[in-house]
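The structure that follows is given in the form of structure tokens.
Every protein chain but one is kept in place in this view of the complex.
The block that comes next holds chain A.
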Amino acid sequence: MKGSVISVLVVLAVLDRLAGGLEHRSYDYTKYHTMDEIGFKSTTPKKAVWMDCGIHAREWIAPAFCQHFVKEILGSYKTDSNVNMLFKNLDFYITPVLNMDGYIYSWRDKTTRLWRKSRSPGTGNCTCFGTDLNRNFYANWGMVGISRDCCSDIYNGPTALSEPEAKAVTDFLGAHQNEVLCYLTIHSYGQLILIPYGHPNISAPNYEELMEVGLAAAKAIKAVHGTSYKVGTAPDILYANSGTSRDFARLIGIPYSFTFELRDKGNYGFILPEDQIQPACEEAYQGAMSIVNYVHDKNFKSAATTATL
């Protein structure tokens, strides 16, 4: 199959900001392309892998990782037969900075570096800005691990999907739910691979398989620089939560849904030193590819494939 790489990244939203545009405009997603679509063209519909980085503004290593991932796959598909095969059978949808407003705000100055949420103005009597995008999805919204105080860093928003960023992801995944095989969302810190669900009383039907795949990814990560990642559900290894993008993806039937929490474990936390960027990205790349390859092989190699939902 003759192939060509389709790659679109036009960051007009940033240029708009430089021209004096205000925060939190309602981004017209047909006008501002903030997502990469990468893979060989095909005449038949393709399956896909989704990866987003930077749902939380202060987790700077995450957008760096998305860029590293894109650079790696684009730089190797001609010579690496594995990546070449992935491009044939899969499209990669990658959003390097999902929470654009928050991320740009966190670059503003030293006092904003640790911002987490979106930058939507408070509603009603609220004088604070922002909703935690990773509590705003329609996935057991508001049930656990959230705050109804709009100034809180885990404020889940006035309603589910109140935030255009969460709505945009929801709409896209909904429209592509039969194509997307794998959902990866990249965060920091903690060195964890989290599997659905965030609610302690709800188990994913393929929990065992998700654990297996996650543990294999952690092993792949460790092989690079010796870094240890733990694997488990959020309520087990981190804390209970709800309204997360990972849970939403699993709930609409995307079978393989993982959250990566990258380096470190609390030494520098969100403010990872420069000399750790490259190794953190290198090891996480192997972890992500371990999952992507598993998902690919399950769907494209064996003759009789049963998708587990």
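Rule of thumb we're sticking to: contacts are C-beta pairs under 8 Å (C-beta built on N, C-alpha and C of every residue); 3 or more make two chains touch, one makes a residue touch a chain; residues count from 1.
Basically, contacts and distances are computed from a predicted model.
Asks: Tell me the UniProt name of the left-out chain, picking from "Latexin-like isoform X1", "Guanine nucleotide-binding protein subunit gamma", "GATOR2 complex protein MIOS" or "Sodium/hydrogen exchanger".
Replies: Of the names offered in "Latexin-like isoform X1", "Guanine nucleotide-binding protein subunit gamma", "GATOR2 complex protein MIOS" or "Sodium/hydrogen exchanger", the absent chain's UniProt record gives "Latexin-like isoform X1".
Asks: Given the contact definition stated above, which residue among A:45, A:75, A:174 or A:205 touches the chain not shown here?
Replies: Touches the omitted chain: A:75.
Asks: Taking the full complex into account, find the residue in A:129, A:183, A:197 or A:285 that is in contact with the omitted chain.
Replies: Going through A:129, A:183, A:197 or A:285 one by one, A:129 is the residue touching the chain not shown.
Asks: Spell out, residue by residue, where the missing chain touches chain A.
Replies: Residues 7, 9-11, 14-15, 17-18, 23, 36, 38, 67, 70-71, 74-75, 96-97, 103-104, 107-116, 121-122, 127-130, 132, 144-147, 149, 151-154, 190, 200, 226, 228, 230, 232, 236-240, 265-274, 276 of chain A touch the chain that is not shown.
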